[in-house]
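Let me begin by presenting the structure, written as structure tokens, before commenting on it.
Only a single protein chain was left out; the remaining protein chains are all shown in position.
By written order: A, B, C, D and E. Residues from 1 in each chain.
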Amino acid sequence: MPERPAATVRLVEESEATGRVAAIFADIRATKGIDAVPNFWRALATSADHLELMWSRLKAIMHPEAEGRTGRLDPLTREIIALAVSATNGCAYCVNSHTAAVLRLGLDVEALGEVMAIIALFHSTNAIAEGYQVVPDILPPT
Amino acid sequence: MPERPAATVRLVEESEATGRVAAIFADIRATKGIDAVPNFWRALATSADHLELMWSRLKAIMHPEAEGRTGRLDPLTREIIALAVSATNGCAYCVNSHTAAVLRLGLDVEALGEVMAIIALFHSTNAIAEGYQVVPDILPPT
Amino acid sequence: MPERPAATVRLVEESEATGRVAAIFADIRATKGIDAVPNFWRALATSADHLELMWSRLKAIMHPEAEGRTGRLDPLTREIIALAVSATNGCAYCVNSHTAAVLRLGLDVEALGEVMAIIALFHSTNAIAEGYQVVPDILPPT
Amino acid sequence: MPERPAATVRLVEESEATGRVAAIFADIRATKGIDAVPNFWRALATSADHLELMWSRLKAIMHPEAEGRTGRLDPLTREIIALAVSATNGCAYCVNSHTAAVLRLGLDVEALGEVMAIIALFHSTNAIAEGYQVVPDILPPT
Amino acid sequence: MPERPAATVRLVEESEATGRVAAIFADIRATKGIDAVPNFWRALATSADHLELMWSRLKAIMHPEAEGRTGRLDPLTREIIALAVSATNGCAYCVNSHTAAVLRLGLDVEALGEVMAIIALFHSTNAIAEGYQVVPDILPPT
Partner (left out) sequence: MPERPAATVRLVEESEATGRVAAIFADIRATKGIDAVPNFWRALATSADHLELMWSRLKAIMHPEAEGRTGRLDPLTREIIALAVSATNGCAYCVNSHTAAVLRLGLDVEALGEVMAIIALFHSTNAIAEGYQVVPDILPPT
């Protein structure tokens, strides 16, 4: 059986990063409290500009405390949203990464099962609503 | 300009529902504390079997208290997941319905903005992960 | 409340079609046994080449009898597949069009409910399989 | 080249299942006439409640005969719908599983090619309809 | 027939915008050379932080000249990508907005037809590749 091919670009090694890329890699490790830069950021690092744009945005939204601000949602809820989006999109890398995050933030496997059940339930209702083209009737017009 | 067509099936009127369908309509109103049965359920009611299957499952997952059980997630978090799935799927009816629900459960427009920002952010990262076919590296193999 | 905007291109009127476009419009009406060319084909007609490519392909796959060939699936099953794809993609035009087709081919509203229930069910299982990243284990390697 | 990671949760072994989970595992094997419980159900079994909800729903919709009821669609058509949804969603596990099912129910590789051609065709038309935002015009308003 | 409901949040009027929101609205009008702030940005303005994050990122990527930088792709190619993503996602607002942009940048209706034909073609091939779970074989491993 064939194996899954690697990424379509050569990932930037942490040891070869310099300048702006090295600084962002260091900020990723520090902000997330991890030892290695995940593959996602090493792929993005093939374009320093776009690495910076993506990291600065993710940091602002997912790590507001690191910038002295407070989000309205708690960190676990934020990661649950990320997992719901990723499972809905069927993104393997993203499901892997955000499942790791929700488990690290204290969700256990049983509660993860409830998250999955809710995600799955609303895929059903979404398909029914689209399949019958039901017209919105709940939220009053703004 | 043309208007959006109605649903592809004739919605069952509450006044014409009898037997099992009438009982489920009554349970929907009571469990959700609403006065009118939403269009979604009136479309599903064209098939009593499938109305029952969908409602019993939604009730078990989203209204466990109504069945004397307790979910692991709180009601607002459950509805935020529903909204994240619906926005990701681009389901107009569902976005309308679950936005109404999160607002009713106390989320304000500013916090809704944070939910949307998180949803949008992870659509970005999902697209990057897929676009480069980045290989999962975070969660250790189970 | 604002109305839904019309298509992003001006639809070609049947009365203004000439040459190749007029011939394809006539073939669409004859092959499908309808009196008016649906909006979909009138939008495509803004590019005669691509109208021809799409119609010749759709005719070959969905109306093989019109070309003296026989498909392996019956017409209703073909349209049910089209509806399942369209509901999954959430395409309003397509759901409307293929629901009309399955009803015309004899499916009643109760059986349409079963189609929807199956579509909705497998959206659930798809989301669970993606959400846990379950590894395929059923079909033996080819 | 890296390998594909396993599921994000440890699958429940058939030998370690007890109580309700063991009973559902037995029902899955009996209803489907298979010797081993597929990975999908072993992942779901990390939450007994949600395993039960999903299995009871799938059984009701896909194996109505096992419950003394008759569906309106035949088993092959049901599985073809499942395959169409799964291919549209790009769910690897699901495509693998439902392809196995349609082959087991008698579809040969040539007819599978027709199913794929129909699925692919309507992805094209869906994209055109969305890309031009064509307004529905076929089904009369209900 | 029912009308399409308005957005789920009340759009911020240009006349009521103050401070940071007013400044961003002015920058949107100036950078894009338009007279009115589109609904998209007026919806985002319900959360000033997230309006700023999204606009600053869109400006950096789509209007690099406004920041004294040069993108690698020309403006029309950038908008064609935006349209391809939007048609693929089936996002009505986005298709409307990016079709307006490509037409403004000089694409005519015939060439738009070619864009649509390419988008539609690769939806077909994507569905086939997913439907058969074809293993990548072209790009050499990195």
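Operating definition for what follows: a contact is a pair of C-beta atoms (placed from the backbone, for glycine too) under 8 Å apart; a residue touches a chain by one contact, two chains touch by 3 or more.
Just so we're clear, the structure is a prediction, and the values are computed from it rather than from any experiment.
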*Give the residue, chosen from B:I28, B:A101 or B:I128, that touches the chain omitted from the document.*
B:I128
*Since one chain isn't shown, list which residues of chain C touch it in the complete complex.*
2, 4-11, 49-50, 53, 57, 60-61, 135-137, 139, 141-142
*Determine and list the chain A residues touching the chain excluded from the picture.*
1-5, 8-9, 44, 46-47, 49-50, 53-54, 85, 89-91, 136
*Mind pulling the chain E residues that touch the left-out chain?*
4-9, 38-40, 43-44, 54, 57-58, 61-62, 71-73, 77-78, 80-82, 84-86, 88-89, 91-94, 96-100, 103, 110-111, 114-115, 117-119, 121-126, 128-130, 132-139
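Following the convention adopted for this analysis, only the chains that are shown with their structure count from here on.
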*If you average the C-alpha positions per chain, which one ends up nearest the average over all of them?*
B
*Measuring centre to centre, with centres taken as mean CA positions, what chain is farthest from chain A?*
C
*Can you check how far apart chain A and chain C are, centre to centre, with Cα atoms defining each centre and the answer in Å?*
34
*Whole-Å distance, chain B centre to chain D centre, using C-alpha means?*
21
*Going through chain D residue by residue, note those that touch at least 2 other chains and give them in order.*
1-2, 4-10, 44, 49-50, 53-54, 57, 61, 85, 88-92, 96, 115, 119, 121, 123-126, 128, 130, 132-133, 135-137, 139, 141
